[in-house]
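A single protein chain has been omitted from the complex, and every remaining protein chain is retained in its original position.
Up next is chain A:
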Amino acid sequence: MYKTLLDIRSTIIPADRHVHLVHRFALPQGISKLVITFAYSPKKLEDMTRINELVVSAVERYVEADSRMAAYGNPDYGLLHNLLTVSLDDPAGFRGAAHRPSPEQKIFLAESEATPGFLAGPLPSGLWELTISLHEIVTDTCQFHLQVQSEEERRAGV
């Protein structure tokens, strides 16, 4: 039986970049599996005018004058994305992070197994923290959906 512990939808904007959104929630006793579903959209900035503005501004800020012409023309630089990452802490400390570009992630933790990036092990009751780190928001708005669900241990005879 899955129980939803947290289900949040939110809209963020470029002004929110570099914010950590910390969701502190209580995990009850006797939980055998924790499932985190996280999705955000859009991923990619499509507005060419805005892309050009952002690339020019980044090149001027970060690239020395004599290397700028090559930088403006670098095709990889035009691929601009939102980047939101999830990390998790149990009452005792760090339990993992998913620092990867995918905008749709399903993460689970259990006693003996966990999604890569996360530490398998007991799921102690108490206050846990799920942090969404807003590394980059390049689109005017970005919607995310975060859900945390728990599965109870199956007891013999129940």
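Basically, a residue touches a chain if its C-beta (ideal position, glycine included) is under 8 Å from a C-beta of that chain, and two chains touch if they have at least 3 such contacts; residues count from 1.
We adopt the following convention: contacts and distances are computed from a predicted model.
Asker: UniProt names the one chain left off this complex as which of "PHP domain-containing protein", "Mga helix-turn-helix domain-containing protein", "Exporter of polyketide antibiotics" or "Carbon-phosphorus lyase"?
Answerer: The chain we cannot see is, by its UniProt record, "PHP domain-containing protein".
Asker: In the whole complex, not just what's shown, which of A:S41, A:Q105 or A:S133 touches the removed chain?
Answerer: Touches the omitted chain: A:S133.
Asker: Among A:Y2, A:F25 or A:F94, single out the residue that touches the unshown chain.
Answerer: Once the missing chain is taken into account, the touching residue is A:F94.
Asker: In the full complex, which of A:P42, A:P103 or A:G117 touches the chain missing from this view?
Answerer: Among A:P42, A:P103 or A:G117, only A:G117 touches the chain that is not shown.
Asker: If you put the missing chain back, which residues of chain A would it touch?
Answerer: 17-18, 20, 54-55, 58-59, 61-64, 67, 70-71, 76-77, 80-81, 83, 85, 87, 93-94, 96-101, 114, 116-120, 131, 133, 135-136, 138
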